[in-house]
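The complex is shown incomplete by one protein chain, all other protein chains being positioned as in the whole.
For reference, chains read A, B and C in written order, and residue numbers begin at 1 within each chain.
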């Protein structure tokens, strides 16, 4: 994860390409949510073990005793549907499930982090999830019908979901959620236990710089305990300086692909988009607009790669190195508008990278703005040309990718 | 210290007799303020050691190296004037000062807790002190002229004291104090260091449930460090449930006399007032009014001793035990108004105590209100009489104390 | 009419399943107060001695239309309980609990101010409108209906005064125990204003104490706004001046807060003060 503190960077907007700017966050693993947050805030849980090998899995199953749940640790919801959470009545079944899950991949990586969790005595499954809205409130949804079809329930039977809106800077107490939980049919101790867990999650949202806190399912046992079976937590990556230990969490490694990680370490924003036109922009908004224009002309961007405003030659060079390291490129488009950025610096970076990494993929360069003449002159010297217009350069890059000329 | 959580007690009002209800607090030792609060909040200090014997003192002086300050740990300000803080240029001088200080008494107890503190390189002494006002603000006073004559300075040259008023629930930052500290002649790094220490103290006031936070002197060294030499902290005793470790602090022992401690442990309010009429009231306001009336009739109350409303026979019995344990009584006045209190219970307690502790000091009893007849009957059986009017009973008790009849 | 509280006030008791809460809920009901139920989180849906119990104030208010609450919960939970009542829109919040941390009380007062609740207490005996209703713990056998408004910082002392008034044939319109803690929303000034506006109150008794500046503020208010006769008493003449309040405390407090200075200030605005409580009834006749 890149160092914070520079005042004008580009990381956020890279994420925004994936999820829209409204909610920018880094998911963490179920295990991390439980181990590093739920434990600290005393949210009731079942016993569990994180295991990284078959031996550890077997030991955990023996210690906890069947039945157990075998749960893949990946950065995604919907694990049940994917068959990555499996309830297992016997030790044998649990080991078989472990073997099956760890034989699979997710997001291009092998699954080798698994949680073994003690079996639960479930009377009812309920659901709680919360995010911030855009006006500084925490919006909490609670339903007595837990499970995975929550979006459908919200659409079809909205009255089955209680919604609470809490200003982010209010003090939080369980009473605030009691009536709403009551409306879903709970009373007395169970109601107050649920309200207390909701209040705790809301407090965590602020104190722990979270962007998402969800428990689905939260279960009510036959002895009326209320226990968190899952944890789905998104953290605010901009708040990492307040939680430096999170840099060491397993999820920090899993969140980025190797190319993304490489890019972030060099202060670049990188998102894999899956096409075949390598795209480099100076500035994130420009990057989005460039990607849109590539599609407008019928092409497909391979990535979103942004060096930000005022990039140095080294940054441009690194960006190109990251770009070509991924392979599969049919053309490269460099769209540099020189406002703060000096175009001679951009040109220097391009020339250096081309030489150093032997880049022979067709390259289209657009330079317009500050120190344009100097930049164009440098490129010319190195045998390259530059476009002035963004549209023209994009059109050309798309043609090249299609093998046209 | 008595257990909290009962909804109607009397402890506060006992303190209010001494200090007025506006500011109710328990002072802690300089050492405790530094060790348990300043260290946690990283307020710069000199090195120091708490010592309890001459051997420990000698070791500390050797470790710190002369010059050192030798400082008695007592629950009071003004130690300098009392000769209980002594700067010592050599080891010999320091040991002599240690011997002198520990040969003395304060508040009826030997002084055996001493801090040895490293010598300071003082360019300037400044002063900061803060309390809550009655409207939910923290009022901070700061002056560039530290030392002990602050009240005089406030009167004669008020412009030399900067005053800040901060709402208790605001977020606190150093910038809030920068301009005010600047007005006292500071600039740049020293100004911001002072402002940061003030901000830290204000935060402590709220987070640590303090009622008073004072550093006098806060010093500026020749290398422009800003260092706390003293700490004078008052805690909110009502907030003890949030800071249970404070029950174990040395100051918790020192704060009460043995009789006060005994009383508090039995849920009674006790304050030594120094006269010769033992006074027991059912309710604190009544206690104050009774003490006033004793003085009105020319007597002097020995104590303020309150069993509260609705006291049991055992509580009354214990109260009388505490009262007579102190000695020096010429008469005893029991003023019981029966609102919630049942007067037969009061009578039972009196009778039991008189028997158990062989109390033969002349006793004046006033019973008026709930179950009055039953109470009077019980007393009569035991050979005692009761007054109906508060005034009459007080007048009688004063006469008895003066040896009249 | 009386002030703050009458026979139509609908009261809930927070902490009703606790010993004190239940004891006094019954006493209030016995006196004729409309106690419409109580709140104990986790015991919602049950009933105790004829009182319905809810898990939260919001639910109790929704079900009963309660507009007043009497809080008997321990100090540790008092802040949450008071917040809950304030958030539920309860108009009159009477906080009996004593020993609440100062910061918590300040927070409660701030929230009550913001949301428009009237907060009596903490560390107070509550209030009573003789012949109609009471909220809190003031004994009912010592009051009688009448035209004297009583406001007091002290608990038990008030009872003594009430009994002497009643014995002297001086009934009370309403008696408000504002409580002994330094931080509060409803202080002398607020109650004096209500008594001044209340047509049924003819004269006022004000029981003060040493410390703080509530009596001084009351004197200012009386000078400007109170035309009804006021009799005052200040407890604590015997008290020694404080030593532990620090330089800031001493400088801010100045010479104020002693019994003598309070008595002088009150006398200067026409309040008759007495040295002995027994003198009060005569001054009201």
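Criterion: a contact is a pair of C-beta atoms (placed from the backbone, for glycine too) under 8 Å apart; a residue touches a chain by one contact, two chains touch by 3 or more.
Only a predicted model underlies this, so the values are computations on that prediction, with no experimental measurement involved.
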Contacts of the hidden chain among displayed chains: A, B
Residue in contact with the excluded chain [from A:70, A:101 or A:150]: A:150
Full-complex contact with the absent chain, from A:88, A:102, A:318 or A:370: A:370
Contact partner of the left-out chain, one of A:82, A:96 or A:289: A:289
Contact partner of the left-out chain, one of A:117, A:214, A:260 or A:345: A:214
Selected from A:301, A:349 or A:375 as touching the chain missing from the view: A:301
Residues belonging to chain B that touch the chain removed from view: 171, 173-176, 178-179, 182, 187-189, 191-192
Sites on chain A contacted by the missing partner chain, in the whole complex: 4-9, 11-13, 16-25, 27, 75-77, 127, 129-136, 139-141, 150-151, 154, 161, 168-169, 206, 209, 211-212, 214, 216, 232, 234, 236, 238-239, 241-242, 273, 281-286, 288-289, 291-296, 301, 309, 337, 339-340, 368-370, 389-391
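Here is the rule we go by: only the chains that are shown with their structure count from here on.
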Distance-maximising chain from chain B - centres being C-alpha averages: A
Result of counting contacting C-beta pairs for B-C and A-C, higher pair: B-C
Intercentroid distance (Cα basis), chain C paired with chain A, Å: 55
Approximate Å spacing (C-alpha centroids) for the pair chain B, chain C: 27
Chain A, residues touching no fewer than two other chains: none
Multi-chain contact residues (two or more partners), chain C: 107
